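Comments concern the structure below.
One protein chain omitted, others in place.
Note that the chains are named A and B in the order they appear, and that numbering of residues resets to 1 at the start of each chain.
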Amino acid sequence: MTRPFIAARGMNVFYGDKQALFDIDLDIEANKVTALIGPSGCGKSTFLRTINRMNDLIANCRFDGSLQIGGQQVYDTAVDVVALRAQVGMVFQKPNPFPKSIFDNVAYGLKIHGLASSKSELQDRVEWSLKSAGLWDEIANRLDQPGNSLSGGQQQRLCIARTIAVQPKVILMDEPCSALDPIATAVIEDLIDSLREDYSIVIVTHSMHQAARISQRTAFFHLGRLIEAGDTTQMFTTPREEQTQNYITGRTG
Amino acid sequence: MINLTKQAGFDLARRHRAEQRFQWAGRLAILTSLAFLVFMTGSILIDAAGVVRRTQIAVAVDLKSGLVDPADITSASFGAILKSGLRAQFPEVSTRRQKKKLYNLVSPEGSFEIKRQVRDDPALLGGVQTLWLTASDDLDLYLRGKIDTSLPENRRRISNAEVTWIEELQQAGQIRRVLNWGFLTGGDSREPEIAGILSALIGSLFSLAVCFSLSFPIGIGAAIYLEEFAPKNRISDLIEVNINNLAAVPSIVFGLLGLSIFLGYMGLLRSSPLVGGMVLALMTLPTIIIAARASLRSVPPSFKEAALALGATPVQAVFHHVLPVAMPGMLTGAIIGMAQALGETAPLLMIGMVAFIVDLPQSILEPATALPVQIFLWADSPERAFTEKTAAAIIVLLIFLIAMNLIAILLRRKLEQRF
Partner (left out) sequence: MKNAHIVARFDEDLSKIKTRILEMGKLVISQIKDASAALERLDASEVDRLIATDRRINGMNKDIHNRAERLIALRQPVALDLRQAILPINMAGELERIGDHAKSTAKLARKLSDAGAGEQVMRMVQEMSVLLQTMLAQALIAYSHSDIKLAAEVREADKEVDRLNKAVFAAALQAIRQSPAEAEALVRLILLARNFERGGDHVVNMARHVHQIVTGEDLKASS
């Protein structure tokens, strides 16, 4: 087994008095797609947002325990969240391109982090990102058009391109296909599979079948607890826990 | 069988009647308010109609070089020259009282008008010239039939003798009515026939410029900090409540504040657009902050989230993504605040912008007045002709307001079209 890239140990997260995650131990391996599944409010999104500390934006959100990325504590006073988020990218549920041109959307991260030293380098990296996101062929001749003129699926791929432009180590995805039709979903799923070679991907999904299709590892959350985590094949054929079985087969239990 | 008609039941008849009642009530309300609006604008327009033209009298004046020194035109006594010109036209006038009435046909400004014409064209010197001079307000009113000649002579502004002179002048073609550009290009005056709005307009513009350049950056800055960065706790709640309350504070209170702080404590210039603008800025700040915060709040949080997730700092996220989207709304709010300030009289009265300003102010440090104050002053004047001036000034103010709102709409359209 490969060494885990992200490791949570005894992780608790609170929103005010309400505890959202209870004592989570979870390993996320590098260059794999890890799917987080579970019913609404089970804490899977909370777990995802803990990884790049987006929960910091929520007042009175408290973290307790240990969460390491590549051996470094994420919740440490020495950690700069800007540096963290530059290396742990995120794609959201609803495609949210900036109200700017396609080019500017992808170039934004490069610009703020000063990752391109010249205009031509900027253009090259934007092109590379759009190609990696499988969007280049569709929009190469209209880079100056607004990002939200694209279709939903294209917008989501633009958001993925924007994220990979800064070349993070990890990409977090929060139900990236929930607003898309099945064809656009399939395109994104294929893209996620190809991105796996270069990035570690953690994806929250409501669709168990999507988790089964695209992930190598699956973690099942229920009521703030991690019920079961394992290889996706095993989780979807012979889950160890009855709760998992009930959830993935759609039973009330 | 399925019944899809009105007879299907479901209490349809009563529900449709209620629907109709409400719609008619709404239409009636709109009609009523429209009627009031038409009445108001109509009466103002009718009142202001008299300002469009002014009456002029042609007077033959003797500008022999002996009376006027070409090297020093200003020192000549044009008043005397005018009077002698009038006397020459009506030699039969002899008594002091009658003479005075004769002189009053021409506006007191008449002698200055001769001076200006001579200065602009020195060739006029050296002979008898027939010059067009502004007639007095009474003459103007008489010509437009605003003076009831059926009243006894001692109860009206124009005596029988004056009426005869006017008729004589009319027959000689020495009275004409011309477009009154002076209203738009001149300053205030004690004489309604030559009083103009420009000095007040410029005063208003200067005040608004000061007001905008102070309240916009301060207001936007405060709004951004409060909305995007300030920790949400009791103190920020308290500040929010207070800002909302400040927006409802009567403007005269801000005037008092300006009087005691800007004039009393800081000792700034009285009556100046600088202080006026500062007071108006105080007054518009709450409006701008509230509008700007509402505008910021309406920006989808997803933009900020996306920027933060990419590793932008909070300030970068706000300035690169939230602000551009919120800008049209902020500008609209600011312009509405400015429009409010434009119509404000009370705080300006408190800081002395009620001065009688004839000359056009050249900078924000010179004493000035403002449009609404000018309207107030004219409405307060006893001369009959000032009623028309008041109405005309109101129209200028309204046009100014409409123009500002138009700018607000155009700006919003233009900024919103960017993606």
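Details
Note that a residue touches a chain if its C-beta (ideal position, glycine included) is under 8 Å from a C-beta of that chain, and two chains touch if they have at least 3 such contacts.
If you're wondering where the values come from, they're calculated on a predicted model, not measured in any experiment.
By the touch rule given at the top, the unshown chain touches A in the complete complex. For the chain missing from the display, the contacting residue among A:P99, A:G134, A:P176 or A:P239 is A:P239, taking the whole complex into account.
Touching residues on subunit A toward the chain that is not drawn are 208-209, 212, 236-239, 245-246, 248-253.
The definition used in the following text is that only the chains that are shown with their structure count from here on.
Averaging Cα coordinates per chain places subunit A and subunit B 59 Å apart.
Put simply, subunit A touches subunit B in their complex at residues 52, 54, 57, 59, 82-86, 89-90, 92, 94, 96-101, 108-109, 112-113, 146-148, 159, 162-163, 166. Contact residues on subunit B toward subunit A in their complex (touch as defined above): 231-232, 300, 302-303, 305-313, 316, 320-321, 324-325, 418-419.
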